[in-house]
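FYI, not all chains are in this one, though none of them got moved.
Labels run A, B and C following the written order; every chain starts at residue 1.
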Amino acid sequence: MAGTLGSGVLMRVRVLVRPKAGILDPQGVAVEQALPALGFSGVTDVRIGRLIELEVDDASQVEEMCRKLLANPLVEDYEVQLLGEASGTAA
Amino acid sequence: MSDAALPTVEEAVALGLTRDEYALVCTKLDRPPNQVELAMFSLLWSEHCAYKHSKKLLMTLPTEGPFVVMGPGENAGAVDVGNGLACAFKVESHNHPSAVEPFQGAATGVGGILRDIFAIGARPIAVLDSLRFGNPLTSERSRFLLDGAVSGIGHYGNSMGVPTVGGEVYFEEPYEQNCLVNAMALGLGETEKLVRSAAAGVGNVLVLYGASTGRDGIGGASVLASAELGELSEDKRPTVQVGDPFEESKLLECSLELLERGLIVALQDLGAAGLTSSASEMASKGEVGIDIDVATVPLREADMEPFEIMVSESQERMLCVVEPGKLAEVIALTDKWEVHGTAIGSVTDTGHMRIFRGEELVGDMSVAALVDDCPLYDLSPAAPTQQLYPAPAAVLGEDADAQEALLTLLASPNIASRRPLFEQYDSIVQSRTVRRPEEADAAVLQLPGGGGLGVSIDGNGRKVAADPYWGTIAVVLECASNLACVGAEPLGTTNNLNFGNPEKPHIAWQLTEAVRGLGAACRALDAPIVGGNVSLYNEGASGPIYPTPVIGMVGRLPDVERAGRLGFAQEGDAIALVGPFRPALPASELARLRGEALPDGLPELDILAVRSAQEAVRDAVREGLLSSAHDIAEGGLLVAVAESALAGSIGATVELGDADDAWTALFGEAPGGFVVSGHPAAIAQLAERVELDIIGAVGGERLHAQAAGAAVDVALADLREAHGALAQLFA
Amino acid sequence: MKFGVLQFPGSCDEADAQLAAGRVGEAVLLWHRDRDLAGCDAIIVPGGFSYGDYLRAGAIARFSPMMEEVIAFARDGGLVLGICNGFQVLCEAGLLPGALLQNTNRRFTSRQVHLEVVSPDTPFTRACAPGELLSVPAKHGSGRYYAPDDQLDAMEAAGQIVVRYAPGECFNGSARDIAGVCNEAGNVFGLMPHPEHAVDALTGSTDGLRIFESMALAAGGAHV
């Protein structure tokens, strides 16, 4: 369990959630097919996922958060990026 | 053909064939199958495609009647609804995919049943859903599955512009590990123009259109639906299929326009077992052969093997047969709808399915062997010697009084208002919906040229578990009673048989008895079976699900202006209990709340007496005699009265005289009972035709009820609060 | 009076809009890839899920060739009504101020609501009395109307808030309970609820007809 106490320093974290390779991405397909009509050519391989940004006092929890809540491991992959200390500090 | 090493018998077993079946495949081919052939045989000979364990039973069902336009065997059944129109309808399950990923599983379930409807040339006009989960109050997983399945159904149906007009949902422990997600769809088309799926015309071209083909669901629906969930190791679980309702809505419009313009000879959706089953079945029905070149199939992932292309279950694809002279026009139309068609093969006179990769022949099998020669098995039914299902946990104390029982029943997840679910569904798009959810016992849709359809979907696993024969009859009767309450007369029936592993004798017994009951009830009601689906192997580690035949029925009513409502409407109306209603508490919702074990058997009943009560109610509704009509189902008479009061926002007083057992009278359940209200003179008129007791009057803002000492007196507002209990699950 | 109802891939309620408008005039479907407004006196951008609502509701449809014509038509003062997805398309196209965001309840929600007519003077509401309540269904997942506060103030002052949800009935979290707005010139109107699904007592109510009757009055060709 993610029970460790925070360090008192808030970290800014970004999670990128993408449809897994091989899983259909209807949104990506629709956007890719729409682009030429808008005058944008030469765009391929459009994939649309979710961007999650948050502040956390214990960044070691984030992996588990992704597995349990932020991403659906059956259809999505995720990537965690630590963006450094947030401007504020934890209470 | 390639001399790559042939698969072994072990690989065949891993794909789900038995050793004997593998040997039979070798005999049919006169040689061992290669990888492509084995993949195709293993799918077409799976339980899901071949109905190995159920076909013999299904053949006992009544399938003919004056209204039947298309019976079982096509993508959907259809009944004549007058004015040259037919209503196509069918129910299908997506249980196992939904247990893995509820949102996508339920969404693609709706997508699949909609394709079955427009595959015969009918425009989908409505969806209904039938759901079963474990106890949502104690199981977080059940809440997760419920939430996902409901949003998935809404996502797909709403985006397609097909209204979801009805459904049912129940929560019982035996569904904890194996939820049920069944979806039913209805469509409307000109009777003369409905198409069949038989490929015809040697030299004609096979055109695949819609989504590109990926690795999703390889071995999916058929593997999933042919084994118990617990048996599947992680790596055997196929890739989750993601539904794309946008693609499907283009597919729908394109398919209907292709048919409207007379451009195609045959049409078939791609469902379980993908190209393999759709092409083989088209060939089989047309008694022709088919050649397919997998190198021409548009792929989502490069480097797919021929066998993967043949068995992929990518959603939102259709296959049609086109005369060569019309090919260009067909391709142009698929381009207009952005569902890009590709010629992938042709109809031949070989009687064989031949699979090519470019010039190379990679599979060659007789169509008859693939489609017709799968062995059918006899079941070995044996009634269980002891109760299969543990008693539920008690939530209502022994000392509870009638009022507490009523409020607990109304708040039970099995009875509480389904509003938090159906508010996630668009129930009105297409401007046909005359009765929305909670306005009447059945949804009512108006038809062009007058008249309308009533439609209902029902199941009651607990009753079927208590008595597979009489329990199934009760479900069919409930469906027909729902139709009667809106004034509709049954035209035809569809069904989905959700059961455990039929290779186990007690499950075989449940299945056999249920099908016997289904046949008996449909015969007695003249409501023939026009289609359906079978979902077996629904078991979790702690045992099988309740045996759950889900019944969908479509009926016709002459005048939608007079479609019945379930809510009390008029202060001073008399309330009557109508029909040969013999309530009993065993297997009731009250018994469940009290933690009672299932009984061994249900009382027998007179199906024809119930039928004539239904006819009397139906005729009274059609004549406009009644202010409200509601059939008595879960929770018994008092719950039915409370529901009518809530639906009409008007109170009632009922007095049950000196009933022998007040609790049985108030909360007992049985088929054949109705609570109706109307002007006292109208009720008197109805009494000349059917067994009827006047039990009270409509009025006020409270519900008063009295029966042999038990008394209830509660404000509508308190009833409403109890009835709203499901909202907390969707907070 | 001739209405043109746009049809995109993924539109759902175009047939309903055509039926509804057909009760007060002639109504034809206009295919998104064409550029011919077919001599229509008013345009309806209907509900549904154009392009699957993928990316953002209305974001892709707004670029179709027919929408380019509709934008020009609107700039010339032509009457344009956007319903639900059509409202989203009109906001994306810049014909109406603001944006529609995900409902605060995060769910697609389908419910009969009452709309209060705030501005009865527009070409879309002139058949209504001030403050009149219309019973109309709403059904959407992204119907939370948003515009910056100062802009909302200006819109209120200019009478651009055309309809609001009746007190307590706004389930989507819209700013100031706004259900529908018009542009400054008053010839473009978008709303989330569905007047085209309230034109027949048999299937609900007839209150939505007022919107179409108003348009017919405004166009001077009422057949009512």
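Everything below uses one rule, namely that a residue touches a chain if its C-beta (ideal position, glycine included) is under 8 Å from a C-beta of that chain, and two chains touch if they have at least 3 such contacts.
Everything numeric here is computed off the predicted structure, so don't read it as measured data.
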## Note on the structure
A student checking the file should find the full complex to be A x2, B x1, C x1
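By definition in this document, only the chains that are shown with their structure count from here on.
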### Task
Could you give the separation in Å between the centres of chain A and chain C, each centre being the mean of its C-alpha atoms?
35
### Summary
Residues of chain C that touch two or more other chains sit at 51-52, 54
### Message
At least two partner chains per residue is the criterion; list those residues in chain A.
### Response
26, 30
### Contact footprint of chain C on chain A as seen in their complex
26-27, 30-31, 34, 37-38, 48
### Summary
Counting only contacts in the complex, chain B reaches chain C at residues 151, 154-155, 158-161, 244-247, 249-250, 253, 337-338, 422-434, 446, 560-561, 730
### Query
Tell me, which parts of chain B touch chain A in their complex?
100-101, 104, 211, 214-216, 239-244, 246-247, 300-301, 314-315, 338
